[in-house]
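Missing here: one protein chain of the complex. Every other protein chain is in place.
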Amino acid sequence: MTGWSRFVSEILLAALALVIGLSLGGWLAYAAGESPWRVIEIIVTGAFGSGYDRGMVIYFAGILIATGLAVALPFQVGVFNIGGEGQTLMGALAAGVIGAYAPESWPHWAAVSAAFVGAVLTAGLWGSIAGGIRAFRGGHEVIGSIMLNFIAAGITGWLVVGKLQAPDSQNPEMKVIGEVFKLHRFGAYNGAPATTAALVALIMAFLFWLVLEKTPAGLRIKTVRQSPDAAVVAGYDPAKVRFWAFTSGAAMCGLAGAVMVLGESWRFRLEISDGFGFLGIPVALLGRGRPLGVVVSAILFAVLHHGASSLDIESTKVGRDLAQVIEAVVVLSVISLPPMVRGLRKWL
Amino acid sequence: MALIEISELFLSGLRFSAPLILAAMAGLYSERSGVVQLALEGFMLFGAFVAGTAAYYTSDGPAGIMAAVLFGALAGIFYGFLVIKLRADQIVAGTVINMLAWGGIPVVCKNLFDSTAGTPTLELSQRLPSWFPIVIAFAVVLITAWIFKQTAFGLRLSVAGEKPEALEAVGVNPRNLRWAAVMIAGALAGLAGGLLSVCLSAGYSRNMTAGRGFMALAALILGKWKPWPAFLGCLLFGFCEVVQLKAQGVAIPFVGVLPGQLIQVVPYVVTLALIAGLVGVSRAPAKLGHSS
Partner (left out) sequence: MPSTLLNSINPLIEFRNVSKQFGSLFANKDMSFRVREGAVHAIIGENGAGKTTAMRMLFGFEEPSFGDILFKGEIKPWHSPRGALSHRVGMVHQHFMLSPVHSALDNVLLGREFLLRSKSKGSGIKLFGSVLSRIQREKIHAELEALCQKMGFLIPWHESVENLPVGIQQQLEIIKLLHAGVDLMIFDEPTAVLAPIETQKFIQMLKTLNQEGKTILIITHKLQEVKDVADEFTVLRKGRVVATKKCADVSIQEMADLMIGRHVSLNPMPRVACTPGQAVVEIENLSITRAGKKNKLTNISMTVARNQIVGIAGVEGSGQNELLKLICMPKSSKPPGYRLTGKLSLFGKPGLKFSATKVRRKSIGIVPSDRLREAVLADESILENDLLGHDHEFTKGLFFPFKWIDRGAARERITGELRDFDVRPENPDHILGQLSGGNQQKFVMARELSRHPELIVCAQPTRGVDVGSIEQIHAEILKRRENGAGILLISSQLEELMALADVIHVMFEGRMVASFERSEFDEARIGVAMGGGGA
């Protein structure tokens, strides 16, 4: 297949998966006694109805772009990053610690940059454990990542209830970060945490694309994905390429964690990652692992996620969990349609 | 601590471990045949929900359990369809099943019972005694160990996960064995979930498995994919879980107060060290994950 026709078929697959997901969601709503059209209406108004809502969508989109990239980049070399939750937690932890305990005298940009860098490095480091196990010891990165998710939850849970608990609060959370660390919120969104962080995420997606297309690293990634044997003959080391791809992906989750702490809750709290690390997986799969796809996919999922929260309020028959079912069916379609189509072709 | 407290702790640990053990055995069948089993969490949740619902409607605990086993087997077949027939990526497919459980169950639950929090509380008469899971778990481990050691089915299944060519050379189809394996896995994990909701609790409550499916997988790996060692791995997880609940705030001589969350993660750290090759050799079935 030429590059162009491949591109088109990928978009078709994603669109079809989305349609199937939404249709099934609609059907479920109908079975539950709620009109599918009403459901769509609620979701759309829930996502775009007010300035606040639009701001929330921007906020979520930024996070999902980050966690989506975190899955998409390792995916490029055939490695699956399921450790988004743990990596996001660790990144958020770093941001929260830096934000709460670093001197207040820093200028805003330096403070925020320090927090972001800290978060990205920590998350990357956390991910490099699983990445290293896979690349250099041959252990499966999925099991390793799942273990690390639990361990991260344990460590952060311990810290936030013990040593680092906020002195003025009964909740499992850390001290509030300093004023200089708080991200500035765009006024147009009525207090929603829509910040420049979303732009940063977009830039990251662009950089991701740039690396793949233009740099030697991108060439190595492409070669390892298409033919590890050819990579070896060309003098590239597949193990190293996999390791760095995985670690860089994990670092993206650090970005998401930092956004959560600096942009929204202004402190690190228990379970701050809230499933967003994991949501990166459907986002990346729907986006077919490409940077542009991840961005579009992240926006779609952000709309779905925020819009669906209105379902709890506006409908008595369906709740926000419907969104999760839709997400699940989307992923299901993405993985089952290609083999089905192939099977159909053989049959014809 | 007094003897009473220790034995109480011991039993409590066993009770916690029982569903884990069943789930680990479920994973054992599947992974030994070469199919990765990341969907244990989803199977267990489905089992728990179906059992809670069926027990409520039929006012009969055992009926709920049987429904859970059946549904689990069906879910296993569905998973088999995805990975054996369609040859989809096994890890993503397992994740899909989990996502379907996390999202789909509350939707159905709300529809049936008007609440996503869980199924209606079961009366004591509708439930089963809490020692029941322990006995079943033990029995299943015994049977599983026997199957793998002494029966043709067990031998062939384990060869399917190591060198399927050897089976083809003697005219046995490895795919059929894998279908059987995932069906059994689904059924056992469904059973685990069912026991969780009907014996160890008073019904299904939202997200009640809380990661037990992954714990079972870790225990399986700790146990190097063998029945009795996996059983011990589950006990380890069980006891860490129970001890950390009890140990909160209690000082141990020389060490001070042990943070509960850190005790909880000990088995995970050990598993991680194991797959990194730091503590002994972990040898997964050769074809694990590559059987698509």
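Each chain carries a letter (A and B) given by its place in the written order, and its residues are counted from 1.
Quick note on the criterion: a contact is a pair of C-beta atoms (placed from the backbone, for glycine too) under 8 Å apart; a residue touches a chain by one contact, two chains touch by 3 or more.
None of the values given here were measured: they were computed from a predicted structure.
Listed residues B:Ser158, B:Ser201, B:Gln244 or B:Gln264: the one in touch with the omitted chain is B:Ser158. From the options A:Ala110, A:Ala234 or A:Leu292, the residue with contact to the chain not on display is A:Ala234.
Against the chain not displayed here, chain B makes contact via residues 147, 150-153, 155-156, 158-159, 162-163, 165-172, 176-177, 180, 283, 286. Contact between chain A and the absent chain runs through residues 1-2, 211, 214-217, 219, 222-223, 226-227, 229-230, 232-237.
Following the convention adopted for this analysis, only the chains that are shown with their structure count from here on.
The touching residues of chain A, counted against chain B in their complex, run 28, 31-33, 80, 82, 129, 133, 137-140, 142-144, 146-148, 150-151, 153-155, 157-158, 161-162, 281-282, 285, 317-319, 321-329, 331-332, 335-336, 339-340, 343.
Interface residues of chain B facing chain A in the complex, by the touch rule stated above, are 36, 38, 82, 86-89, 91-93, 95-96, 99-100, 102-104, 106-107, 110-111, 116, 211, 214, 217-218, 221, 259-262, 264-265, 268-269, 271-272, 275-277, 282, 284, 289.
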